[in-house]
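What you see is the complex with one protein chain gone and the rest in place.
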């Protein structure tokens, strides 16, 4: 059983056709796993639904607390890309020795259907969580990074090694 | 650089609207990688475009030969699910010691857009190929299997351990 | 209120991932209307779920009977393209004087998501049924035809005037 924690981010943004703005409603994770004919048992829990630019220290502590509390060894966290690295650091410093924690997300909202990378990243995170050694990782766009050797390149939108 | 070999299978089936039948045209791999905002260099080569039920020993030897010949260490092969295990065995017996070879595919054609698992499986295969030890694996629907410990369950369509 | 009769055809074909064949399950019409944010009341009734090449005289009489029986003036019938013209003729000869009946379908199954024309044809049929004079029409790929001035071009898959 893999634990999935949902925190919001671009991954789960929707289009509000009354205001023309993006907003959060429900997570798409469950639908995407159905679509991927995912065959691994998962436990999905939404911790918050926020833009990662608005994520506070308290929010990160809630995520850390849930990672510590869950009885599952493999954990995937969906998260906005802007502060993914900060959250990874907080979790790594929480020193959850035997757990494999992968933070993932999307550059394009899953609601954009075929043009979103979220589904691709989710498949990667879910599968790789089962083979990686315990630690904290970021998984995006075909790459997997250790939490202390990654940054988001603001000019390209992609993650890269330091 | 990851080597991707395309062999056809459900992954790349298209709908022929003149005959109402499924057929092969071009591979969707490149489009899917664009959609996944894949950030890992890949070399895509189509070896054949066939249903895996029609794959002959000779076809499998062509795949093995290409795996041996490529200078890239990590290899992904898209393949029909029906005989994925047979091809994995042929490659494993080829004894390509230092290479990580992952065979993947789809239960639903990528042409079905949002309802296909191909994109999910591709993201998983591409990412996990970078961390697995050399060997031959099958990656489908959130799971990764060693070539000699997997079978397709014909009743469910899913792969499972022996 | 617009009456929609579902008869199957390419429009509603699904992919069976156990057999690799196309088959019928449930109609996609309701989902497509939700997606189109359709704002016109409709009454959807599935009459049959068959390939139009397998449609018998009896099946066509069932369709005609339902067109006659419904209390709604505007009727849309989803139908396989191969024998759309034959069914249109049977209905026209039924002489349902005050009804506007539009037969539509898809070259590519709606299950193919973004690559299907079904959604496009459905929007057209639903809207145009409200303004056309009583009669029997075929509506496909941006065009509207009178039942007695249309044929399917087997070489291109498209409908054209005689």
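A, B and C label the chains in the order they appear, each numbered from 1.
The criterion applied here is as follows: contacts are C-beta pairs under 8 Å (C-beta built on N, C-alpha and C of every residue); 3 or more make two chains touch, one makes a residue touch a chain.
These numbers come from a predicted model, not from an experiment.
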item: Residue among B:8, B:113 or B:157 that touches the chain left out of view; value: B:113
item: Residue among C:6, C:22, C:77 or C:126 touching the omitted chain; value: C:126
item: Chain B residues that touch the omitted chain in the full complex; value: 17, 37, 113-114
item: For chain A, the residues touching the chain missing from this view; value: 10, 15, 17-18, 20, 22, 51, 107-109, 111-115, 154-155, 157
item: Hidden partner chain, residues of chain C it touches; value: 32-33, 35-40, 107-108, 113-117, 119-128, 130-132, 139-144, 157-159
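The rule we apply is simple: only the chains that are shown with their structure count from here on.
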item: Identity of the most central chain, Cα criterion; value: B
item: Interface composition of copies chain A and chain B: same or different, split at half; value: same
item: Length of the line joining the C-alpha centres of chain B and chain C, rounded to whole Å; value: 38
item: Centroid spacing, where centroids are CA-atom means, of chain A and chain C in whole angstrom; value: 43
item: Residue list for chain B, restricted to those that touch at least two other chains; value: 107-108, 113-115, 157
